[in-house]
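The structure appears below as structure tokens.
One chain of protein is taken out of this complex; the other chains stay put.
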Amino acid sequence: MAKQDALFKYTLRLGDNALILSQRLSEWCSYAPLIEEDLALTNLSLDMIGRAQALLKYAGEIEGMGKTEDTLAFRRSERQYYNNLLVEQPNGDFAFTMARQLFISAFELYFYSEMEHSKDKTFAAIAAKTLKEVKYHLEHAKDWVIRMGDGTGESHYRIQHAVNELWMYTGELFEMDDVDKDLIEQGIATDLDAIRPLWNKYIGDVLETAALIVPENGYMQTGSRKGIHTEHLGHLLCEMQYLQRAYPDAKW
Amino acid sequence: MSTDTQLDTWEVFMQSRAGANFIHQGSIHASDKKMALQNARDTYSRRGEGTSIWVVPTSEIIASSPDDADMLFDPSNDKIYRMPTFYTMPEGAKNI
Partner (left out) sequence: MDNVQNTVSKEEALLAKFEEKVQAGEAIEPRDWMPEAYRKHLIRQMSQHAHSEVIGMQPEGNWVTRAPSLRAKQILLAKIQDEGGHGLYLYSAAETLGISRKEMIEQLHNGKAKYSNIFNYPSLTWADIGAIGWLVDGAAIVNQVSLQRTSYAPYSRAMVRICKEESFHQRQGYEIMAQMMQGTEEQREMAQDAMNRWWWPSLMMFGPHDTDSPHSADAFRWKIKRHTNDELRQKFIDKTVQQAEVIGLTIPDPDLKWNEAKGCYDYGRIDWEEFNRVIRGNGPCNKQRLDHHKKVHADGAWVREAAEAYKNKHKKQSVNLN
């Protein structure tokens, strides 16, 4: 695999994760359980749009075909997206959103902590900025998971249910293919085998504090590395890309 | 009777830069200290206005009553010897 090609795909993965999750979180706008929480979820979403912009812009530069971050965000179809299945899952209730956030933010914390030392200067810089944001996202999600787990009977049930439902999308976070191997050898990418035990430990501790049960590692969903997604992504893109697709000649 | 509330209110004080005074900003709602800090940050520092935040449960703030203003504050009005301008300095003295 050509180095540029691997780097392009890898950058898209990271950019798509930020973009798709920011889109999901923005759906919470005016729907949060407390107005303060509305602001908090928006902050998360804003951080991720910023990260998506930086990464997709970089992806466009690597590809060298003159695509901007907007072309990449609004003109690719389902099969050309490489975000993890976890982040495209619908928001569900507040418990579902917070469980999803806990899983992905914990992953991103360890992921970008490694990436901060990447030989790719752009990655290193984006990682340094992202880390500050992710620490906050993780604290926020962790605190809520604990409150819900150790709150009322209903909240305990809801958060345990969310953890169980989402668990099968967590295995995919750590999948690696030739793209990863190539870039790890060059000191650019993060070795996911190395961060997996850290993630497991962290999530185990949080769930224990929250009086929740860690689900069994059963069947894990997979596919995003090859652009195979759950049916949810198509609908999300349909909505997100509507104006750009309906008025292809317009500038906004 | 529902147990639903809007959570407790907390007063927010923010320092705009290191070394500055903490200034009252307003209040937020939260159920615990950590939520209070996070909500204060998300509400009152969306433009990076703060470097440090205090949150205090509103119920813990003791405020003076306007009726006591005479008793509390008027007595210090005539103590002008507390002001540096009260003193006459000799002609030519510097750095004082």
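Letters A and B name the chains as they come in the text, with residue numbers starting at 1 for each one.
One rule holds for everything that comes next: contacts are C-beta pairs under 8 Å (C-beta built on N, C-alpha and C of every residue); 3 or more make two chains touch, one makes a residue touch a chain.
Since the model is a prediction, treat every value here as computed from it, not as a measurement.
A.B. asks: I'm checking contacts with the chain that's been left out. Which of A:Gln4, A:Ser77 or A:Thr152 qualifies?
C.D. replies: A:Thr152
A.B. asks: Of the residues listed, A:Cys29, A:Ala128 or A:Ile213, which one is in contact with the missing chain?
C.D. replies: A:Cys29
A.B. asks: Thinking of the whole complex, not just what is shown, which of A:Asn43, A:Thr130, A:Thr190 or A:Ser224 touches the missing chain?
C.D. replies: Answering carefully, the residue with contact to the hidden chain is A:Asn43.
A.B. asks: Going by the touch rule given at the top, which residues of subunit B touch the chain that is not shown?
C.D. replies: On the subunit B side, contact with the omitted chain comes from 2-7, 9, 26-29, 31-35, 43, 46-47, 63, 65-66.
A.B. asks: What residues on subunit A make contact with the chain left out of this view?
C.D. replies: Where subunit A meets the chain not shown: residues 19, 23, 26-27, 29-39, 42-43, 45-46, 49-50, 52-53, 56, 69-70, 73-74, 93-94, 143, 146-148, 150-152, 154-155, 158, 209, 239-240, 242-244, 247, 249-252.
What we mean here is this: only the chains that are shown with their structure count from here on.
A.B. asks: Based only on mean CA positions, could you tell me how far subunit A sits from subunit B in angstrom?
C.D. replies: Computed from C-alpha means, the inter-chain centre distance equals 40 Å.
A.B. asks: How about subunit A: which of its residues touch subunit B in the complex?
C.D. replies: For subunit A paired with subunit B, touching residues are 34, 36-37, 39-40, 43, 136, 139-140, 143, 147.
A.B. asks: Touching subunit A in the complex: which residues of subunit B?
C.D. replies: It is residues 6-7, 28-32, 34-35, 38-39, 42-43, 46 of subunit B that touch subunit A.
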